[in-house]
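Excluded from the complex is one protein chain; the other protein chains are retained at their positions.
A and B label the chains in the order they appear, each numbered from 1.
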Amino acid sequence: MMNLRPETLREIDEVIPHYPQKRSAALPLLHLVQEDAGYISGEAIEWIAARLELQPINIYELVTFYPMFRQKPIGRRHIKVCRTLSCAIMGAYRTCAEFQKQFATGLGDVSPGGEVTVEFVECLASCGTAPIVMIDDTLHEKVDVAKARALSDQIKAEAPSRAETPLSG
Amino acid sequence: MPAPVQNRLIFKHIGEDGYTADLACYQRNGGYEVLKKAVLRKPEELVDEVKKSGLRGRGGAGFPCGVKWSLLDRKSGKPIYLVVNADESEPGTFKDRYIIHQDPHQLIEGIMITCFANKVERAFIYIRGEFPDGAKILEKAIAEARAAGFAGANILGTGYGCEIYVHRGAGAYICGEETGLIESLEGKRPYPRIKPPYFPAVLGLYQCPTIVNNVETLCHVKHIAAMGGEAYAKIGTPGNTGTRILCVSGQVQRPGYYEFEVGKVTMGQLLNDVCGGPLPGRTFKAVIPGGSSAKVLRFGERYKGKRKVGADMVEYDWGVEDIPMDFDCLAMIGSMGGSGGVIVMDDSVSMVEALGNINAFYSHESCGQCTPCREGSIWMKKITARMVHGEARPEDGALLKSVADQIAGRTICAFGEACAWPTQSFIAKFGDEFKGYAKSKQEPRAEGVPELV
Partner (left out) sequence: MIQPASPELITVNIDGREIAVPKGTNVIEAARRLGVDVPYYCYHPKLTVVGNCRMCLVEMGTPAVDPATKAPVMDPATGKQRINWSPRPTIGCATNALPGLHIRTTSPLVKDCREGVMEFLLINHPLDCPICDQAGECKLQEQSAGYGRGYSRYIEHKNVKPKRTLLGPRVMLDDERCILCSRCIRFSKEIAKDDVLGFVDRGSYSTLTCYPGRKLDNNYSLNTVDICPVGALTSTDFRFKMRVWFLKQTNSIDTESSVGANTVVWSREGAVYRITPRQNDGVNDTWMADSGRILYKDIRSQGRLDSIRLGGAESALEMAVKAVADLLKRGGAAVVGSGRSSVEEQFLSRKLADALGAKAWIVGRAGQGDGILVSADRNPNVRGALVTGLVAGVPSPSLESLGELIDSGAVVSVVSVGEDLAAAGLTAAQLAKVSVVYLGTHANATSAAARVVFPTLTVFEKHGTFINQQFRIQRFAKAVPGVAGATDDLVVLAKLLAAAGGPRLGAEIGPLWTVLAAEVPALGTMTYADIPDTGLLVDGTPWAHLRFAEGPGLHFKPPEPATKEASHG
């Protein structure tokens, strides 16, 4: 059974009528479900499909197309390092390697202890202050190796209190 | 000649101390006064102003906005939609981000004027998923505007109403392509549509007439409504009117956003005077003037020919530094103004590796619908990846070009050109580097030269 929070269900009910055709609400629903549950499960795909009077394949096609949707849980903190040209020129590969080293984790994996997932993503549209990193919803600019180390330390410092909260996206 | 002063029309308040995104601050600075006057005019008049202004789209294609609006099928009886393209994803571009996060009401006012002018009653802002805060800021701003009667039903008591909804994307560059965006908004995989017959002005969102406009473009509409199309057309240069935000990134002293009258600043002025020139000890090697899809320019190249200035044909003989930053000049010398994303590379960058980075981007973002782009983009990526991490052959440059030539012009959407032009231009301008790459790899890598692939 889908165990979504009441607020999530309310927001789902609110957003569907924004569109003349129900199918358009697929992306908003996927975002809402992922923010609630941390990832999109098979059950969620079928639930969303039923809610929008679609076939599960119609939702599955979207989940696998868009990189922001994931079908497995990730670490408590989500570190996205931009890899595209301007950031790469300013050292993004080294920034990313530093985060991976700090948390002993591979790209896309959940780090040991479950604290972070590091991803190498495409242009985040802040090229003037490269290298760019997003940690959860927050943008961090000019993240060279030293700053990556500092941000990692901050994440680790916040970790014990975070460990109390349930794993979410 | 030193660079002219910036004309901060759109970016007037970006980065300003104390300027906040809420309605009160916007109104303190004269916000929504233009909308109040606009709704008292005939919608056709406003369309006319935009036509007279010569405004060209700021999303990348540079298509005349007034022409786009006039192509709308207004006789079909179907509802007309406005879709705001806030999917800013072209590498090197970072202007819409600031409008959305710091001055959202300017966008909303531009949207409302546009909707009123085109009798649109429902508008969607398609914002890239990686701007989660931006989406929340926009939703808050829309709620404020609705509460104040600037958006929603019955605007300012006129009886005209338009709802604006924020719709978040989820990480696909192809959603910036107008028909890909429409497919995504309809809840399907964002496969761009074949044109003909699916021109958005006729068969767009839900097969209804639709305008798709970039965030910055819509902000310009507000200013055109304020000052009038003729006055706007006097800003900038003929055929390239108004201002545009240039986003400079890469290896310059002061990367960032700069708003100039279109065509009034040259590449050299921009990079040297405004951005402080190259990093210490380095020289400029290459610059991509309009987002990573634009063809690269090699410092040291010359561009010669004749061009129309006013009524006369005038000769030009330019180096990269001399090129005026407008749509027509950049197209004339073999590149494009695009999205205004200026990416600067200096002599520490290997062009093979830079292309490898770009090819990886395009092959990752290709939607996969049509054969040349789907297979060609990944082939080009595999070639450059092999060159960098495996064995580089002297003929790989020619092979890359040949593959790119088989993509451009043969695809459903402009992504074909977007992924082919970098390869074509890098090989054309830096072919020597590609031929000699295997050898240069044998030298020890210079200190501090970052990996790009």
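Just so it is clear, a contact is a pair of C-beta atoms (placed from the backbone, for glycine too) under 8 Å apart; a residue touches a chain by one contact, two chains touch by 3 or more.
This structure is a prediction, so every number in the text was calculated from the model and none was measured.
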(message) Among B:A21, B:V166, B:C367 or B:V388, exactly one should touch the missing chain; which is it?
(response) B:C367
(message) For the chain left out of this view, which of B:G15, B:G305 or B:G409 touches it?
(response) B:G409
(request) Decide which residue listed in B:Y26, B:Y258 or B:W379 touches the omitted chain of the complex. (result) B:W379
(message) One chain is left out of this view; which of A:Q34, A:N58 or A:S86 touches it in the full complex?
(response) A:N58
(message) To test your reading of the contact rule: which positions on subunit A touch the chain that is missing from view?
(response) 42, 45, 55-58, 60-61, 64-65
(request) Extract the touching residues of subunit B with respect to the undisplayed chain. (result) 172, 189, 191, 194, 196-197, 363-372, 374-379, 382-383, 386, 399, 402, 406-407, 409-412
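Everything below uses one rule, namely that only the chains that are shown with their structure count from here on.
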(message) Between subunit A and subunit B, what distance separates the C-alpha centroids? Give it in angstrom.
(response) 25
(message) Considering only the defined contacts, which subunit A positions touch subunit B in the complex?
(response) 18-28, 30-31, 52, 54, 58, 61-62, 65-69, 80, 83-86, 88-94, 121-130, 134, 137-139
(message) Going by the contact rule set out above, which residues of subunit B touch subunit A in the complex?
(response) 79, 88-94, 96-97, 122, 128-133, 163, 165, 167-173, 184-190, 206, 247-251, 255-257, 292, 341, 343, 345, 349, 354, 357-358, 360-361, 364-365, 367, 450-452
